[in-house]
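The complex appears here minus one protein chain, its other protein chains still in place.
Read from first to last, the chains carry the letters A, B and C; within each, the first residue is number 1.
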Amino acid sequence: MVPELRQSLFGVEFQAPVLLASGTCGYGREYAGLIPLDELGGLVTKAVSVEPRSGNPPHRVAETPGGMINAIGLENVGLDAFASEKLPWLRENLARAHVFVNVVGRTVEEYAAVVSGLDGEEGFLGYEINVSCPNVKGGTMFGTDEAALAELVGRLRSETERPVIVKLTPNVPDIGIYARICEENGADGLSTINTFPGMLIDIHLRKPVIGNVSGGISGPAILPMGVYLTWRAATACSLPVIGIGGIRSGEDALQYILAGAHLVQVGTASFVDPAAAATVQEGISSYLAGAGIGSLSELVGGLRLPEHGQH
Amino acid sequence: MVPELRQSLFGVEFQAPVLLASGTCGYGREYAGLIPLDELGGLVTKAVSVEPRSGNPPHRVAETPGGMINAIGLENVGLDAFASEKLPWLRENLARAHVFVNVVGRTVEEYAAVVSGLDGEEGFLGYEINVSCPNVKGGTMFGTDEAALAELVGRLRSETERPVIVKLTPNVPDIGIYARICEENGADGLSTINTFPGMLIDIHLRKPVIGNVSGGISGPAILPMGVYLTWRAATACSLPVIGIGGIRSGEDALQYILAGAHLVQVGTASFVDPAAAATVQEGISSYLAGAGIGSLSELVGGLRLPEHGQH
Amino acid sequence: MPVAIEPKATEILSPIRHRAEVISSRRVATDTWWLEIDSPEIAGRAEWGQFVMIGFGLEHLAPPFLPRPFSVAWRAEDGRIGLLVRAFGVGSRRLAELRAGEHVLLLGPLGRPFRLEPGSRVVCVAGGVGLAPFLFLAGDARRQGFDVDLLYGELTADKVFDTRLIEELTGGPPIVWTEDGSLGRRGRVTEGLRVEGPVTVLACGPTPMLRALAGRAAREGFDLQVSVEEHMGCGVGTCQGCVVQGADGRWRKACTEGPVFYASELTWSPS
Partner (left out) sequence: MPVAIEPKATEILSPIRHRAEVISSRRVATDTWWLEIDSPEIAGRAEWGQFVMIGFGLEHLAPPFLPRPFSVAWRAEDGRIGLLVRAFGVGSRRLAELRAGEHVLLLGPLGRPFRLEPGSRVVCVAGGVGLAPFLFLAGDARRQGFDVDLLYGELTADKVFDTRLIEELTGGPPIVWTEDGSLGRRGRVTEGLRVEGPVTVLACGPTPMLRALAGRAAREGFDLQVSVEEHMGCGVGTCQGCVVQGADGRWRKACTEGPVFYASELTWSPS
C-alpha cells in the first residue's frame, strides 16, 4: 500500500508535503532537468521586492559547523522582471507543484506593492511574507516588532485573496505571540523558521568571512530549534504551519510534522545534494509504509506529551 | 617565545583565557585527576539555587546535529550543601584557576539569598548569574524581560562586592539592549551565551526524546550564533565579555576573542573529550606563537570590519 | 571455595582518556559486532560491569558526536578490551562499522561494578547485548571458583551472539532462550531464573526485563543487582544527564552511582 501524502490546504491540494525553501531554489528554472520539480509539494521563490536589489558583496556564503552562513542581501530582479521573466517559466513548467512567492520590503507600502503588483498574474498560489527584514520606519525587523507585524499582515490581507503565509523569525523570546498576531490579522498560515543571526571570523585576516559582516545560519545545526519553534507556533494558534530548518531526511521532516507542521521546506540540504527534497519526500513515504500508516495527515501535530512535562 | 595568555580582569589575574562552562564540569571535583583543572583559566560551577532542586525526569540529554540538547532542570544541591560540601574542595584544590558560582532563582529574592548566603565564604571569585530562568512573578525569563533584569542586577550589585557576571540568553531580537541594562545596573561583566531552546522528537514513539519536552541546544552547531551575539554584546557596552557556545578548538576561541571576548568557556566539547578545554588553551597558544603574536590581549576585540558592511 | 571479591569502586580511581586503535572487528550476530581495541590502560583496571565512553573526538560532528557508553565485555592480558556492539540507532551503527586500524577516543573504566558475595552461586541474566558485561564476569568468576549460570535471551536466533565464542570466553555454555524458540529454550529469559540457596543474581538488559526481575526479587526476597541504561552526556558525573529514579524518589546518576544498582535501590515505575 502506497501511503497517502496528499493534503488539502490553503484551498488547494498538495500532492506531497515537501517544498523547496526560499533562496535555495532560485526561481525554479535553475533546477529544471536536474531534479523532478513537479513531483514535489512545491517551491518558494527567492525573495521579490518592489525594485530590483543588488545584494551584498562577497563572500556571501560559507560553511559553519553542521550548517552554513549566508548574507545574500535579498538580491533579486524586482517585481516587474519577476513577473515578465521568471513567473512565465513557473507557470508553463509546473503543473502540480505549488509556487509561493517570497515577498520582502522595507516598508508596509513596499510589501503591499509587490502583492498588489503580482496578484493579477498566474502561475503561483500565494505569498510567503519574509518579515526578517529591517523596517525602515522602526529600525527593528518587522518580525520582531509586534505592532509593525500586525500592521503589515493586516495590510497584505486587504490586498489579496490568495493565501498569505508569514515566515517568522526565530530570535524572539516567545514566537507564540507573533503567531497569534498573524492569525488575528488575517494570515492564512505560518512558515517557521527563517535563519538565525550568526557570524564567522577569519582569524588569520581578523575579518568577518562574510562581506556583510553577519549573516543567517541554516542547515542541520538549527533542526532542533526549528522543531521547537514550529511546535510553539502550531500550538499557540490555529493556523497551518510550514516547518523549516535543517531538514535532510524523512525522519527530520516527520519531527516537524509531529510537532504540528502540515508541510515542510528543504533549504540548505539542496546545496549538499540537489536531490535532497526528493529524498526527504521518499523518506517520509517509506517511513509511513514501514509503520503501516495510511496517510500522512494522521501524523500532523501527533506529538504525545508526557504528563510531567514543564516546558 | 611563549605567548602571554595572562589577562587582568575583574580585579585578578587569569593565567589563561579558558574556563569550563556551568553545568558541564559539575563542581570541579568530578574532573579531578582526569584533567589539569588548575592550569585552566577557571571554571563555573553547576547552578546553585537557594533550596536544593531535584531536576527533570529522564531523558535529560541527547544528541542533535552537531550538538546536543539538555534539560537537566537545574538540579543542584542547594546553597547550604554547596557551601559545606562542594566549595571546600574547590578552595583546597584550586590555587590558580578561578571559580565562578553560577546562580539561579525564581525570584529576585532567591537570587539575592544565594549571593548573600555565599558572599562570606572563600574559594571562589564571583558570580555568574543565569538569567535564562523563568521568573515566577512575570512568567517570562529574567533574561528576556528588561525590567526584571534591571531589578535583578541592581539588587545583586547591592549584595556583593565580588564580580557579578550576567549570563545572557540568546533568544532575543537585540542582545545589546540587555547588555546595556546589565552595565547600567552595575554588573561587572557578561557571559554570552546560554543555550537555544530546542526540541527533539522520537518519531517512532511520537514523543519528545527529552523528559522535559524541550531543552537547550549547545555545541558546535551554535558557534556562529555565539560569536555574533558576543560581538553584539561587546560592542553595545563596555563590560568585559566571556564568550561561550560551541568552542572546541583554539581557532573557535579566537573567533570569540576577536569578536570582543576576554575569556571563553568550553561546555559541550568536554563531553566529547574531557581534554577539550586544555586542547583549546593549547590551540590558542600555538596559534599565537605561529603568528608571532606576543600576547593574547592584543587580539581582544581586534575584529576589522569592512567599510561597506551593513550589519 | 570462592574467594571474597572486594569492590574497590566506592572510591573510584580517575578514569583514563586516550586515543586507541581498533585491532579487529567481527560480526557475531545479525546486527552485532565484536570489537577488540588496544587499551592496556583500561584493560588493566576495568572491573566487572564497568563501561567506557567511546567516541571519535572533537573533529567529528556526525553521530556519534557525543561518545556512547558500552560495557567492557572483555579484557585480555595483552591489553586489548572487547566490546559487544549492537547497531541500535545511528550512532551505534557507526561504531559497529568500525574497522581495524581506525582510532577512537576512549574514556574509562567508568561506573560502579557488580559485586559477588563469597559462597554464593552466581546467576547472570542477560537480555540481548546485556550479555556484554557477563562475558568478562562469568569467565573470571568461574576461574575464582564460583558456580556460574549464564542465562542469555534474545528475540530470535539470528540475534544470538556466537555461542561457541561465548563458551570460549566464559568457560561454559550459556543457557540460551529465544522468544520465538528459534534457538535454545522458548520464551523469556527471565523464566529461566530459579533461585535456590545462597545466590547472587546479576542482570543486564532492557528495562522491562530488569523491571520484571526486580518485581520477583522483591516478592521472592533475593538480592538482585541490575545494570541500567540511560542516555549519557559525560560519563563521569558532571552533567547530571543520566539519572534514574532511586527508591526514595531522588535521581541517581547511572554513570557514577551506577550503572550497577541493587534493584532495591531504585524505583520501578510501571512502564
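Quick note on the criterion: a residue touches a chain if its C-beta (ideal position, glycine included) is under 8 Å from a C-beta of that chain, and two chains touch if they have at least 3 such contacts.
Nothing here was measured: the structure is a model prediction, and the numbers come from that model.
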Within the entire complex, the undisplayed chain is in contact with A, C
Of A:G67, A:P208 or A:G260, which residue touches the hidden chain?
A:G67
Determine which one of A:V12, A:A32 or A:A291 touches the chain that has been left out.
A:A32
If I consider the whole complex, including the chain that's not displayed, which of A:P58, A:P134, A:G186 or A:P306 touches that chain?
A:P58
Across A:T192, A:S249 or A:Q265, the one contacting the chain not displayed is A:S249
Contact with the hidden chain only, please: which subunit A residues?
23-26, 30-34, 46, 54-55, 57-63, 65-68, 70, 72, 75, 219-220, 248-249, 269-276, 279
Name, in rising order, the residues on subunit C that touch the hidden chain in the full complex.
59-62, 65
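Here is the rule we use: only the chains that are shown with their structure count from here on.
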What kind of graph do the touching chains make: line, ring, star, complete, other?
line
Find the geometric centre of each of subunit A and subunit B from their Cα atoms only, then give the gap between the two centres in Å, rounded to an integer.
33
Could you state the distance in Å from the CA-based centre of subunit B to that of subunit C?
36
Overlap residues in subunit B, where contacts from two or more other chains coincide:
57, 65-67, 220
Mark out which residues of subunit C touch at least two other chains, giving numbers and ranges.
61
